[in-house]
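The complex is shown incomplete by one protein chain, all other protein chains being positioned as in the whole.
To keep things simple, chains are lettered A and B as they appear, and every chain counts its residues starting from 1.
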Amino acid sequence: MTDISREILLEIYKRMNEARAFENKVSYFFARGMVHGTTHLSIGQEASGVASCMALREDDYITSTHRGHSQVIGKGIDLNRMMAELLGKYTGYCKGKGGSMHIADVEAGNLGANGVVGGGIPIAVGAALTQQMKKTGRIVLCFFGDGATNEGSFHESVNLASIWKLPVIFFCENNLYGMSMPQSKSMNIENIADRAKAYGIPGYIIDGNDAIEVYKTVKEVAEYVRNGNGPVLIESRTYRWLGHSKSDAQVYRTKEEVEEWKAKCPIKRLRNYMLENNFASQEELDKIEKKAVEDIEKAVEFANQSPEPPLETLTEDVYA
Amino acid sequence: MATEVIMPKAGMDMKEGQIIKWKKKEGDYIEAGEVLLEIMTDKVNMEVEAETSGYLLKILYEEGAKVPVITPIAYIGERGEKIPEIEDKAKVTEEIEEAVEKEIVQEDIQVATNVMDIAGKVRATPAARRIARERNIDLTKVKGTGPKGRIQKADVENYRDSIKVTPLARRIAKMEGLDLEEIKGSGHEGKILKEDVVGALRSKGIADYDALDERTEVIPMSNVRKIIAERMTESYFSAPTFTLNTEVDMRNAIKLRQDVKDIILKETGKKLTINDIILLATSRALMKHPFVNSRLSDDNIILHKYVNLAFAIGMEDGLITPVIKDAHEMSLSEIVVAAKDLQERAMKKKLSPDELQGSTFTVSNLGMYGITYFNPIINQPNTAILGVSAIVDKLVKKDEEITTIPVMNLSLTLDHRVVDGVTGAKFLQDLKHLLENPLSMLI
Partner (left out) sequence: MKDMKEMTYKDAVKLAMCEEMRRDENVFLMGEDVGLYGGAFGVSVGMIEEFGEERVRDTPISEAAITGAAAGAAVTGMRPIVEIMFMDFTTIAMDALVNQAAKMRYMFGGKAKVPMTLRCPGGSGTGAAAQHSQSLEAWFCHVPGLKVVVPGTPADAKGLLKAAIRDDNPVVFVEQKTLYKEKGMVPLDEDFIIPLGKGEIKKEGSDVTVVTYGRMLPRVLRVAEELEKEGISVEVVDPRTLVPLDKELIINSVIKTGRVVLVNEACKTGGFIGEIAAIIAESEAFDYLDAPIVRLAGLDIPIPYNPRLEAAAVPSEEQIRAGIMKVMNR
């Protein structure tokens, strides 16, 4: 049995449910063309995004990815303003200028989701450099996917963080596909974590659908990193149930494979664990699930009632 | 459609006319043949008659305006009829444009074929276009000095002709050293009037102008004055001259006048004067001395086998020299009639430009003012001019007695490029003889 407190487990459960409800809602909206652009959903990856962030200190930083809804909800976010941003409203986190791919809350330590694969990795390194130079004791958790580890920015950044012993956790959410390209075809190694060796840092492989394991690992690694030992690479294996984006026909994988992973639902898994180990009652957990759906509905209402960004904001905030 | 009234081309070398007076104002009805306005050409005032009946719809140029010939100056038509002002102006500019275009197209033929068809376009810089726009200058009239004939700012600024200005305003501006381009005209089509210039002077703080205005009078040179000035200057500086003088005993000439003046008066209604007799004698003498009755043309001396005799008439605003054509063929009475007619019409400024042209010799008579001797300047292209002085009584000793006879001084100024002293002297000798023996002219 884990030594994670009931409160934390319930909070992780709550945020995973919020993420699921949020993305289900977004999926519903997109399917009906009620919002424009594209979105990348992380349904099936909630444990990875939420539990990792829950293991951080509140004042730590994250850099998020294009598939970042679970991540930023895990970091703690106002669902109303998040939904408003998705619907392009003025009350959104980025005043409607960022959208799904750029949800950021710099003050709360979210340095932004990123539309460029691997684009956030050097930024995380720079943020870590600030923490080191200013001796803040904060660390940076840098999310990216399996595909990003083939980007130059990944290698340059991990190397730089390593030689400077920067307080950054490189957290790879390996969901097996870089868009349609399977990991097996895009790299000649089985374990992305092995890439850590090349830069002289520790590498871990964890079950990204097990919230408990994600939480515990990040918690442990965070202390290591915070103590000035340099960065760590975590490969969190998980799976996205839906396509890469809303336009994905998913011809590159089988239905069987998807069903297999759906059976490993991270939310069900945590629920069962908590029930089995008497962390919570069925009713309690049902209530949390129901509340999450309701909160998302409230967020939708808030977003719908929010104003469009005024046209005069078009040219605002290009420069400070 | 309304009918245009144009500035008539009255005389071969008339390029522009000045509008002296409009006899009708806008809105007035006018019959065909009625006098519409008075204009001044090079030397004469002319009345311009309406060619059609109708209402004077629009006067395009005010009094004082100098207008190129054939330019529309007014419109006559039915009330409320549209004035085709723009169309007609366009027609005028079109011609010029065509000419300019030809020039540009020729210069730019290679560029034009490579880049684009520039027909109808003027090559000008934006700065040139702006200034042209501000000053209402038609760029097609401006010659470009830039590469490929491009009109540049300076070309437009130097395009002075475009400024419409009254002669008086121009003269004041010149006197005061004022740049006309700085003055905004308040007259028709932005014409600069005297008031505009005075206003500009005041605004510049040139207070002197008021003082000048009170104690001096500014008289713009009339067309006549200007032409005289021009021609005299040209004559004075181009021809090396000398003057011969002789004294003529006028007793017989005076007697002749007494004898025939009543007959001529009866026959023609005109009074015979001594001057007419001098004109007759001159025309006869000239036929014998073709070099005195000649003109210089480049390296050739053109001898005339006829006499077109000009005689000077002094008027208030200047001197004019109407011409008695073929005087050598005229009898005395014919000369009287021709001279008096020209004289009378000259006084009324009713001479046609052709009547002021084509002289072969000129007689200038200042006798009536008691002048006894003067030095006339040649009326070019003539080779010579005869100055006639007053008839005065001269004391002479005759048969041991002192008596008086009327004598008159003749001064002959000659162009030494054409004739020498002897030629002139011989002519003068012959003329003196004819006047002293006028009956010989009848032979």
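The rule is short, and it goes like this: a residue touches a chain if its C-beta (ideal position, glycine included) is under 8 Å from a C-beta of that chain, and two chains touch if they have at least 3 such contacts.
Source: prediction; values computed, not measured.
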Per the definition of touch given earlier, which of A:68, A:112 or A:266 contacts the omitted chain?
-> A:112
Residue in contact with the excluded chain [from A:4, A:125 or A:192] | A:125
Could I get the residues of chain A that touch the absent chain, sorted low to high?
-> 61, 63, 92-98, 102, 104-107, 111-112, 114-116, 119-131, 133-134, 152-153, 156-157, 159-160, 163-164, 316-320
Hidden partner interface residues of chain B, rising order | 125-130, 146-147, 150, 152-154
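Here is the rule we go by: only the chains that are shown with their structure count from here on.
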Mean-CA-position distance for chain B and chain A (Å) | 101
